[in-house]
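The complex appears here without one of its protein chains, the remainder shown in place.
Up next, chain A:
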Amino acid sequence: MSVPVTGHTTESLTTWLAERFALYLSRSPAEIDPSVPLAEYGLDSVAALSLCGDIEEDFDLVLEPTAAWDYPTVAALAGHLMAEFEAAASGAA
């Protein structure tokens, strides 16, 4: 697994995730409250699975397909992604 070279922040990941889910849900990113479970916006379990593919594409990071089930809000996912990036970085160092 390759390691992200750019410095991600919780803020940048929150923005990226909100924009991504806004696309899935055909809403504007401003409508996505980072603390509200995405299922409440109508995100189905299968669409949640496709998130890992998008993260892999944009960040070159392989996640469990169920990550969006275990971290069901934008805020929780951003925190999880940060932890994964840090783990990947320290694993490679």
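The definition used in the following text is that contacts are C-beta pairs under 8 Å (C-beta built on N, C-alpha and C of every residue); 3 or more make two chains touch, one makes a residue touch a chain; residues count from 1.
Assume contacts and distances are computed from a predicted model.
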Undepicted complex member, UniProt protein name, chosen from "ABC transporter ATP-binding protein", "Acyl-CoA dehydrogenase", "Na+/H+ antiporter subunit G" or "Nitric-oxide reductase large subunit": "Acyl-CoA dehydrogenase"
Chain A residues that touch the omitted chain in the full complex: 20, 23-26, 37-40, 43-50, 52-54, 56-57, 65-66, 69-70, 72
